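Note that one protein chain of the assembly has been removed; the remaining protein chains are unaltered in position.
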Amino acid sequence: MVQIRIHGRGGQGVVTAAELIAMAAFADGKISQAFPSFGVERTGAPIEAFARIDNKPIRTREHVYHPDVLIIQDPTLLDSVDVAKGCDNNTLVIINTAKLKKEIKINLPPKNIFNVDATKIALAIIGKNLVNTTILGAFAKATGYVSLNSLEKAIKEKFKDKGESIITKNINAIRQSYKL
Amino acid sequence: MKINITAKPGTTIKNKTGGWRTFIPSTDYNKCTSCGTCAKVCPEGCIAMENIKAHKKEKPVTDYDFCKGCAVCAVECPIKAIIMNLDEK
Partner (left out) sequence: MKKNKFKSQPSQILEGSHAIALAIKNIRPAVVSAYPITPQTHIVEDLAKFKADGEADFKYVRAESEFTAASIVAGASATGARVYSATSSQGLLLMTEVIFNIAGMRLPVVITCANRGVSAPITIWNDQQDAITIRDTGWIMLFAENHQEAVDQHIMAYKLAENLKLPVMVNIDGFTLTHTYEPVFIPDRKQIKKYLPDYQPAKGQYLDAANPVTLGSFAQPSYYMEIRQDLHNDLMSALDLVNKEYEKYHKQIRHPEQSEGSRGSKTQPDSSPSARLGVRMTIENNGLLEYYGHKHPKIILIAMGSVVGTIKDAVDEINDKIGFPNAVGVLKIKCFRPFPSAAVLQILKNCKYAGVIDKSISLGSIGPLALDVKTAAQGNIKTIIRSFIVGLGGRDVTKNIIKKIIKKIKSVGDGANFIGN
C-alpha cells in the first residue's frame, strides 16, 4: 500500500488533489482511497488530505502518519507546520517552491526531494495560483504511482462541470510540471 | 473538578496570516502623496500611516505578517504608487 499526505491551505484545492490521485489510480486499475482532514473550514488555514493506493481493498480509515509520498503545496507551511512528521529516509517529497533544493528547510534526504515551481506554472497557464493540479504532474513523474494519462482522465471527470477551457488549462499545467 | 471550556481572546494576532499571499505589494514612497487611501481600504487593516523620517511625512507601512496580498491597495492607489510582485517562496 502506498500512502500519500498532502499539505496545503484552505482554498488551494488540497482535498481535490487527493481526490484526483485516487481517481487516477482507480483509472489505472488500482484500488484507492482519498479523504481530507479538515481543521477549520476557512481559507488559508493549514489543511491535510490523504490518499492511499493498493492492489486490494483498503479498509483502514486512520490518517496517514507515515507517508510514502509527501506533497507540499504551500512552502510557507514549512515554518508553521511540522510537515515532515512521520516521514523517513524513503519518503518522497514533492514541494511547490521557487527555491533551490538546498535552500528548502526540511530535514529529509535531498535525493528524495523534488522541487517544482508550480505557482509559476499555474500563474502562467491557469492564470491563478491554484497549484493543486499542477503539482500532480511532478507527483506522477517523480513517483510513477499514477500515469499521466489517468491523471488527465481524472481531471476531465472531476472538472466536467467547469467547462472545456478550465480542463485544458489544468491538463496543460500538469503536462508542464510532468516535464520538469 | 476540571472545567476547561473558555477560550482567551487575541488569537488573531498570534496567527500570522501573511504566508497565504501569492503577490506582495510594495509602495514607492517617492511617488506616494501620503493621501492615506491604501490604509483606509485595506480589508485586513494592516496598513498604518506612520511618520517616516527620510520623507518627513506620514507614509503607509504594510505589516507583512498579516498582508494576504489581495491588491486592493494597489488597485485603489490614485497615483499607482503600489505595485504587486510575485512573492517567491
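Letters A and B mark the chains in the order given here, with residues in each chain numbered from 1 onward.
We adopt the following convention: a residue touches a chain if its C-beta (ideal position, glycine included) is under 8 Å from a C-beta of that chain, and two chains touch if they have at least 3 such contacts.
The structure displayed is predicted, hence computed values, not measured ones.
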Contact partners of the omitted chain among those displayed are A
Touch with the missing chain holds, among A:5, A:30 or A:120, for A:30
Touching residues (missing chain, whole complex) on subunit A: 15, 18-19, 22-23, 26, 29-38, 41, 54-63, 65
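Note that only the chains that are shown with their structure count from here on.
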Averaging only over C-alpha atoms, locate the centres of subunit A and subunit B and give their separation in whole Å. 31
Subunit B touches which residues of subunit A in the complex? 9, 43-44, 74-77, 79-80, 97-99, 119-120, 123, 129
Which of the residues in subunit B end up touching subunit A in this complex? 17, 19-20, 22, 68, 86, 88-89
